[in-house]
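Removed: one protein chain of the complex. Kept in place: all other protein chains.
Letters A, B and C mark the chains in the order given here, with residues in each chain numbered from 1 onward.
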Amino acid sequence: MNSTVALLLCGPAALLTTAILGAAAGRHTAATRLVYGAAFVISAAVLAIVAGHLASNPGEAPAIALPLGLPWTGARFRLDSLSAFFLVVVNLGGAVTSLYALGYGRHESAPHRVLPFYPAFLAGMNLVVLADDAFSFLLSWEFMSLASWALVMAHHRDEANRRAGTIYLVMASFGTMALLLAFGLLAGPAGTYAFDAMRAAHPGPLAAGAVLGLMLLGAGSKAGLVPLHAWLPLAHPAAPSHVSALMSGIMTKVAIYGFIRVVFDLLGEPAWWSGIAVLLIGGATAVLGILHALMENDLKRLLAYSTIENIGVIFASLGLALAFKANAMPSAAALALTAALFHVLNHSFFKSLLFFGAGAVLTSTGERDMEKLGGLIHRLPVTSFVFLIGCISISALPPFNGFASEWLVFQAILRSPELPQWGLKVIVPAVGGLLALSAALAAACFVKAFGITFLGRARSAAVERAHEVDRWSLAAMAVLAAFCLLAGILPGLVIDGLSSVTLSLIGDRMPVQVAELWLSIVPIAESRSSYNGLLVFGFIAISASLAAFFIHRFASHALRRGIAWGCGFADAVPAAQYTAVSFAQPIRRVFGSFAFRARETVEMPAPGSLDPARLRVDMHDVAWEIFYQPIAGAIDFATERLNHLQFLTIRRYLTLVFLYLVILLLVLALWP
Amino acid sequence: MSGFSFDAVAAILFIPAGAAAILAAFPNYRMTAIVNMIASLLTLLAALSLFVTDRPAPGQYLIVDDLNIVFIVLNTFVGFTTSVFSASYIAHELETGRLTAPNLRFYHAMYQIMMFGMNLAFVSNNIGLMWVAVELATLTTVLMVGIYRTHEALEAAWKYFILGSVGIALALFGTILVYMAAQPVVGEGTNAMVWSVLIEKAAHFDPALLSVAFIFLLLGYGTKVGLAPLHAWLPDAHAEGPTPISAVLSGLLLNVALYAVLRFKLLLAASPQAIGPGPLMVTMGLTSLIFAAFMLYRRRDIKRLFAYSSIEHMGIIVFAFGMGGPLANFAGLLHMVMHSLTKSAIFFAVGHIAQVKGTQRISEIRGLTESHPGLGWALVIGVVAIAGLPPLGIFMSEFLVVSSTFARHPWLAIPLVLGLLIAFGALLLRLTGLAFGEPRGGMAPVEASYVPMYSHLALVFAAGIYLPGPLVAWFQHVAGILG
Amino acid sequence: MLELAVQGVQMFSVLLLAPLLIGFVRKVKARLVRRQGPPVVQPYRDLVRLMRKEVVLADNASWLFRVTPYLIFAATWVAAALVPTFASGLEFSWAADLIAIVALLGSARFFQALAGMDVGTSFGGIGASREVMIASLAEPAMLLIVFSLALVAGATQLSTVAAFMGSPEVGLRVSLGMSLIALVMVAIAENARMPVDNPATHLELTMVHEAMILEYSGRHLAMIELASFIKLLLYMSLIACVFLPWGLANAGAGPQSLAIGAAAYLGKLAVLALLLAVFETAVAKMRVFRVPDFLGAALMLALLGTLLLFVSRSL
Partner (left out) sequence: MSGITFDIAHLLAGSLVLISFMMLYQDRLFALINVFALHAVVLALSVAWQAYIQDAHHLYITAAIALVFKAIVIPVGLHRIIQRLGIHRDIETAVGIGPTMLAGIGLVTLSMVLMLRVTPEADPLAREDLAFALSIILLGLLVMVTRRNAVSQVVGFMSLENGLVLAATGAKGMPLVVEISVAFSILIAFIVIGVFLFRIRERFDTVDVGALDDYRGERR
């Protein structure tokens, strides 16, 4: 029973020992295979244990307290349905990533800076999900940040990476401080840091509001909510690609776990307005994130920004769940929460897949800049195929998994008219519009990502030399692609799997889905709405192949290769293709002015001169300019002023002491 | 030594004193380092024996209670490790000719005298005696700071001396005032200065006198704790003296002064009408923390950087004790121990770094993890620890301080957190510059043992994960005493 | 059993009717400008001719380029098959609700844009980027329309919606009117009709849809053309079944009601086609960067419709 948790804790322990091994044998050639192999086995084992637990005795929450950590609290760990679900997410991601890294890791230039921290990172995430008291939680949380920071700093000779690492860790500890304050409120002056004690104590409305705000700051900064996202597009791409996949695909989910754990579990009944903030922030994050992604030409940064978008979607539907829960609409709340968790799972699949693909592109061409890529579909057939699947899934297109979860989110939004408060009635559909917008933009974004990178003609010599990557990487990507499809056509299974979580957090669940005819999903009632990924997939497959069959049966087979149409001119150079920037231009025209304060200036040459005309576009990261630069400026100002105190004469220092003494004595003299 | 059978207490006083005498007269200066080490080790053993031997009853001059035993053991331990580090450090200084043989003899003798002074300060039960001891320790460090005789060193020492002796005077006046407050109640004579007597009768003392006294004591000893705005001597003294001394200053001497402040805080807390020491200490703590946090940004000298971080942490500790209550006091004690270990470890690393790179200028040191992995990663771990990141000990204390403060006085927690974050940003910025990037500066391998450094870090790490039960009980008891 | 049959009939009738509809529109447009115009069955001929022709494939075209036409066709066809035309409550109607249908069209567009970029000419790029820009505004508008419908009918299931809209308790609602206008605007944009796009032009710089499929030829082109015909039909039947649900038979109802339904359906299509033709001859194509305003208006209308619903509810 409680041995399950102990067994699970062996996982992180083993990972940490692996980390030590990696530190010891970092430079050795075999170390790579050893470490990643071990990480794969351990993650798989943990996965198996969790599966076994869920199969044998679901609903039970074994716990264990070790005499470590905070003395009078001890290090408590607990495996309830929520942690079980996130354990699955973490270790599934961990296992696949390790599989990928078995191949990808060989290209690592500085393995001794990656191998020790990679397992530590995994261990940290596992521990966060298992922790059952504030201290262990924060310790693992910050340890996770620290390990990932070390991984970001792996290629530290690059100035940009160093900057990314610094900003990342500062933001991370900012988030930790916010969480610390939140837990401080929950624990109260007596300092009862165990989660069950916090559950028992119900904070007042003011305190609850403060905790919610602090959680948005703390978990939000780690997950990448606007405007706390600034570090994310810097740090995630800076790490080696498999680590980027972990950070973007898994670590952000751990942050979401933290948010759910505190806000849905520890905080008790939410106030009706608590949902509004989360909804609005989520919607804004989704749109801004994907707009930034669209403007990005660096493949990995584009993916990082799209992570921000998905986080926004998840938070929006969490906010929805909060609103429903607060208004005693458990079934709707369960629907929204299920949608959020489902999207968590899906995003961990396709974002890892896409980062793996980016890594494959990086290893085979050495390029991250899409403007120098193109035509890779001919060089990397398999990679491009799985990457395409990733793109379809993340663009929320049926019949893949991204659509299934977003469809659930929309279904949840459609329950909003039943909400009593006017504010929510109005806000929820508006947020729905934002989500729809972000979904459409996501499709645009990934048309760009795939089209510019893999389609068209090669834009640089590096692409000409590119060749398909190793089997390990391909296997990992194929596995994830398969997951994307399966979760897309059999969503019912996942939804039922999530029922125990919603039961424990909300007290209600979505109706059983597997019983439905043809495995279709019916959130409320069939007359109301239903979707059947399997059937849609089947129809498309059948009709497509039917069409193909008839065509090839009855129509001509003749096919001739020719040069592309160039308005009658000879074949233009590849540079004449549409570039990433030009592809994004229409959307930049539409949204840029308010999202980035984008300004286009055309410099025409003087009449008669032969110089080219120039079009210059300058865009700003508004959040950065509004929030971060002023703070940096203020600190700079203060340091400049205070720094004079280092250069006073001894007499002046004495004067300081003297004045301080006199002031204190005055205070005392005037003391009542 | 009034009325003990043997003892540990006598030992931890006489060993350093004797060693100092020997060292002063020691002909062969090469041996001095080893003698120094041995003496420190013996002192440490003696201090450890305090656990096993039954505790002597408090006499008129000496006392061993739960409060100071923490400090004594910590003091002697760091004293020993520092002496080990100092051996290799000083050898290198001798090669480079920055120090001469006579300097060396003087240095080691002074080192032991300083240890004597600090131990005496801890075990003294007599506020007068305590005062003498603290001043003895201070003055010896003044001499050591000036030992290089460079302009900067002299200037630092001079600054230290002037500010220090003003502090001396203020503290003494405070002590006299305490006596005068006690004398009508306790009666004339030595008894009116015996701490264990004072604390019992404190309730009946004249509150007004006590309040004035506490202000003078807080300023007097606070000067040595390095609280802003009394801190001015601290950064330069750390930066210009030999690194072992910097380690001892940050790791130990600050604690000595802090210990004195705590003793008198107890006295004041026992007298209800007197001003509450809490608000004063909280204010000074926050001031120091935030001030130091900002000062960290513009630092160019690596040792001065960490000196300011010491000010910052002293601020946190004083803040914690000012907050009071079991959690905050526990955190304060823990933080103090962790800070001593971590900061001295950092200074060990910095000492070696400055020696291999031949400079203390931050801008001229780059990519240590590439050029000297051993040192570089030690520095990384040290800074990570001092910045309060897990899984190292300071995280636990900061966790307790911040969370308990926010639960009790939210508005105090905000500046606290801001200060911590600002300081963290500065440290991380510098660390990134020092430890990462294209290596720059001397590439010569280090010929020094990493043992002291890494043993400290290992202890800090262990404490962050697991605090042994007895230690906890003991801390909790002391936290209880501190009220 | 009957339902299954009806479903089948529906699927193939959609397939067969689509070219006819286009032919009809073109004929009417020609007439309106006093031209003879091609016969109504011309689209069928075009398709057959294209099928017979050989495919000229650009050197750089990849497998994606060749697969895309079939995928587009399949996605669009499936989507169309799920929209009630003359009978609601179809066998497989629960396989996808309105949101899913929109998304299916979205996947079709996704592939079309990719195919446009595959060859690596600037035309494909232009077309693709403009297409996604238009879509990025049209899709949210469409979803908001779906919201307001769902809020009225309490479902996103087309059959239910249609049934509800047929029922008397709908009444006359401002918001429904707004949604209708928005839906029409979206439909125009989605089908690359005037004034958003000119289906007849081949002036590269002004075209969107045509630019994407510029490299297609032969059977591939046929597939894509057919898909776009079906798409037009789909939107018309969508409008028909949601806003003119009269005469819509229920599957499993008797043959005569089915016949009535079929007749009504053809009538509706004819009317809508007529309106479309008249509208298209009346307006001129707008600049590409005016399109966002056009669609923005649709978006606003849809949102307004959704919000007004609450007001009308509360009254």
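FYI, a contact is a pair of C-beta atoms (placed from the backbone, for glycine too) under 8 Å apart; a residue touches a chain by one contact, two chains touch by 3 or more.
Here the structure is a predicted model, which means the values were calculated and not measured.
Student: Could you list, sorted by label, every displayed chain in contact with the chain left out?
Tutor: Computed over the complete complex, the missing chain touches A, B.
Student: In the complete assembly, which of B:Ser49, B:Ser165 or B:Gln476 touches the absent chain?
Tutor: B:Ser165
Student: For a quick check of understanding: of B:Thr53, B:Thr190, B:Thr359 or B:Gln476, which residue touches the chain that isn't displayed?
Tutor: B:Thr190
Student: Decide which residue listed in B:Tyr179, B:Phe291 or B:Phe319 touches the omitted chain of the complex.
Tutor: Counting the whole complex, the residue in contact with the absent chain is B:Tyr179.
Student: Have a look at A:Ala30, A:Ala606 or A:Ala669 and name the one touching the chain we're not showing.
Tutor: Final answer for the missing-chain contact: A:Ala669.
Student: I need the residue numbers on chain A that touch the omitted chain, in ascending order.
Tutor: Residues 646-647, 649-651, 654-655, 658, 661-662, 665-666, 668-669 of chain A touch the chain absent from view.
Student: Across the whole complex, list the residues on chain B that are touched by the chain not included here.
Tutor: 126, 128-129, 131-132, 135, 139, 142-143, 146, 149, 151-152, 154-159, 161-162, 165-166, 168-169, 172-173, 175-177, 179-180, 183-184, 188-190, 192-193, 206, 208-209, 212, 235-236, 239-240, 299-301, 304
Keep in mind that, in the parts below, only the chains that are shown with their structure count from here on.
Student: Graph shape for the chains shown, where an edge means the two chains touch. Line, ring, star, complete, or other?
Tutor: line
Student: Mean of the CA atoms for each chain, then the mean for all of them together: which chain is nearest?
Tutor: A
Student: Any idea how many Å lie between the Cα centroids of chain A and chain C?
Tutor: Result: the chain centres lie 35 Å from each other.
Student: How far is the middle of chain A from the middle of chain B, if each middle is the mean of its Cα atoms, in Å?
Tutor: One centre to the other, that is 44 Å.
Student: If you average the Cα atoms of chain B and of chain C to get two centres, how far apart are those centres in Å?
Tutor: Centre separation, chain B to chain C: 78 Å.
Student: Do you know which chain A residues sit against two or more other chains?
Tutor: Residues of chain A touching two or more partner chains: there are none.
Student: For chain B, give me the residues that contact two or more of the other chains.
Tutor: none
Student: Report the residues of chain A in contact with chain B in the complex, numbered from low to high.
Tutor: 67-72, 134-135, 138-140, 142-143, 146, 153, 156-157, 159, 162, 165-166, 169-170, 173-174, 177, 180-181, 183-185, 187-189, 191, 193, 635-636, 638-640, 642-643, 645-646, 648, 650, 653-654, 656-657, 660-661, 664-665, 668, 671
Student: Within their complex, state which residues of chain B touch chain A.
Tutor: Spelled out, the residues of chain B in touch with chain A are 158-159, 162-163, 166, 170, 211-212, 215-216, 218-219, 223, 229-230, 232-233, 235, 275, 280, 291, 294-295, 297-298, 325, 327, 367, 369, 384, 387, 389-391, 395-396, 399-400, 402-408, 413, 417, 420-422, 424-425, 428-429, 432, 436-438, 464-467, 469, 472.
Student: Going by the contact rule set out above, which residues of chain A touch chain C in the complex?
Tutor: Per the touch definition, chain A meets chain C at residues 374-375, 377-378, 388, 392, 395-398, 403, 407, 410-411, 413-414, 417, 422, 425-426, 429-430, 432-433, 436-437, 439-441, 443-444, 447-448, 450-452, 455-457, 518, 520, 522, 526-532, 535-536, 539-541, 543-545, 547-548, 551, 554-556, 558-567, 572, 574, 576-578, 582-587, 589-590.
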